[in-house]
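All remarks here apply to the structure that follows.
Removed from the display is one protein chain of the complex; every other protein chain stays in position.
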Amino acid sequence: MSTATTAPVTPGDTTSRTDRRPGLLAPLRWEVRKLRAQYRAKAVLIGAVLLPIIVVVVIHGQSRPPKDTLFGRFATVNGYAIALLVLGFAAQWVLPLLTAVVAGDIFASEDQHGTWKTVLTRSTSRGSLFAAKAVTAAGFAVLVLVVLAAATIASSLLVVGHQPLIGLSGQTIPAAEALRLVALSWATMLPPMLGFTCLAILLSVWSRNPAVGIAAPVVIGMVMQLVGALGGVEPIRPFLLTTPFEAWHGLLADPRFTGPLTDGLLTSAVWCAVCLGAAFVLLRRRDITGG
Amino acid sequence: MRRTILVVLAALVAVIALGSAVVATSGDSSTVTRPRLERSLTTTFANLYVDQARIEGRDITASSLHATSMCDKAGAENKDVGPGGDWVCLVSWTDPEVPMPPEGYGKFELNVHSNDCYTAGGPSKLTGFLTMTDAHGREVTNPVFEFDGCFDPNGDDTPTGIVFPSLLSVASTTVTPDADGKAGLQVTCGTGEKGCAGTVVAVAGGQELGSMPIDLAEEATATLPLPTAVPPGATEVTFTVHLTTGAGPTSPVTLPVQAP
Partner (left out) sequence: MSDLLAVDATGVTKTFGAVRAVDDVSVRVAAGEVYGVLGPNGAGKTTFLRMLFGLIRPDAGTISVLGKTWDDDGVGVLDGVGGFIESPRFYPYLTGRQNLEGLALLDGGVRPGLLEEVLALVEMTDRADQKVGGYSYGMRQRLGVAASLLREPRLLVLDEPANGLDPAGIRDMRALVKRLAASGLTVLLSSHDMDEVEEICDNVTIMKRGTVAFHGTISELRTMAPDPGYLLATTDDTRALALAEEHPALQVVRDPEAALVVTGRREDVSTFVSGLVRAGIDLLAFNPTQTPLEALFFMLTDDSTHQTLDRPVELTKAAR
């Protein structure tokens, strides 16, 4: 077993190179590198910067404010109001879509490219790979939310201005405090958004189809939104993943209430845990026959 | 493909079953309740009214308004719980420059959503129209013409104890006797505590036509038959309302007689 002189590979060593385990960060670095190379992820981030600017400019130019939505009535004259109007609009389907573009694709794309067999014949376990993909999808969700929030708030304040805001109890909120509350309201989108990330991951693993992984969470989100708005089925509301998207209302009331926020955190966590658990079991037990 | 459809169907059935079970076991547990709405509306209205006064160049405080509200959903027979566009709230406040009408309150119509937020439209006579003129003569949005508010779904749910009497109003615009001279008077009892009860006395051409008893639930309408025929040749009938429950028109109402 020591005849290897011409070949570049020297097998037979008992301490072969491949006996080494990759660290937990290696698969994560790989996933991030793949994401950075994807046109789609960049397009989403660019969209998250440009879309709010366009929306803010267009709404600001309207002669009649969009009164049907919370804070819509002051949207043309108050920067904080328009930032919250965009927030309410984003929560309806934009945020689930933005996270699903990556989370709904990150597993199914391996099926699409037939690369499961490529990555699963290396030294990284399915568990590590799953964790790396989930963390990457969650990280992207955080990034895109921060970008969207920053672009919205910045363009709102620049285009419309930073007048004192009228809150949801009719109280007048001074500009500095309003900025803090608006930023905080955007931050409260994170738990349900991550819930949708987990849902998209589950659908991505289950369907093995990027189109389903991306579109289905958005559709499910809209159905939940619809069910949540119905009268008569209100006991279901706390269990819906879209309910936490409205928990920020409490921050803009006087006195402030945070019950929906803590409930929403719990709801989002349960959704995420169940979806991730199911997705992991599906992936672990799966026979990779394709590719 | 068949696998996908089966899983989706199974998931749907499971979700619907689970949802129904939750709904069935928890019953009528909406977070939208009368006390929460009353407290929230009172605060929100008072704050916005102060804002409106400030725009007009007046300096008042929310506490000086002594605002109170009574809310009701879809009439007497319905429970005052749950979202809907059929909430009516009666709000009373004190502003020397804007005196309350005789019944003592203004009527607001509310559309309450299941997410514990609502949109309220105020009585234009008391709160003004969509736009108003500010102290500098500019047209600005009137903050109390229509406004949004949200309340805490876990907030105080003990009754506020605020009640207002129902307002009885005459809905008919004419008296139209039939061939026998018989006629009726349509009256409406508005939102409020206990409905409307009392009598209406009708007089035509100096001749008393008799008195009609009224006993209406809130948000109800009735046609009261005149006890005697309208005399031929009478051109108008005057009605005087005496209520033991509820508030009515303080001065007599005169309606023209329309020939059959």
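Letters A and B mark the chains in the order given here, with residues in each chain numbered from 1 onward.
Just so it is clear, a residue touches a chain if its C-beta (ideal position, glycine included) is under 8 Å from a C-beta of that chain, and two chains touch if they have at least 3 such contacts.
The structure displayed is predicted, hence computed values, not measured ones.
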Revision key, fill the gap. Note: the excluded chain touches shown chains A
Exercise for review: Go through chain A and note every residue touching the omitted chain.
Suggested key: 1-4, 6-14, 16-23, 26-27, 29-30, 33-34, 37-39, 113-126, 129, 285, 287-289, 291
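As a convention for this text, only the chains that are shown with their structure count from here on.
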**Study point:** Distance from the mean Cα position of chain B to that of chain A, given in whole angstrom
**Key:** 44
Study note, to complete from the structure: chain B partner, complex, touching residues on chain A are 67, 70-71, 73-74, 77, 166, 168-172, 206-207, 227-237, 239, 243, 246, 249-250, 252-255, 257, 259-260
Revision key, fill the gap. Seen from chain B, its contact residues with chain A in the complex are 4, 7, 19, 22-23, 25-27, 29-32, 40, 43-48, 51, 82-84, 113-117, 141, 143, 146-155
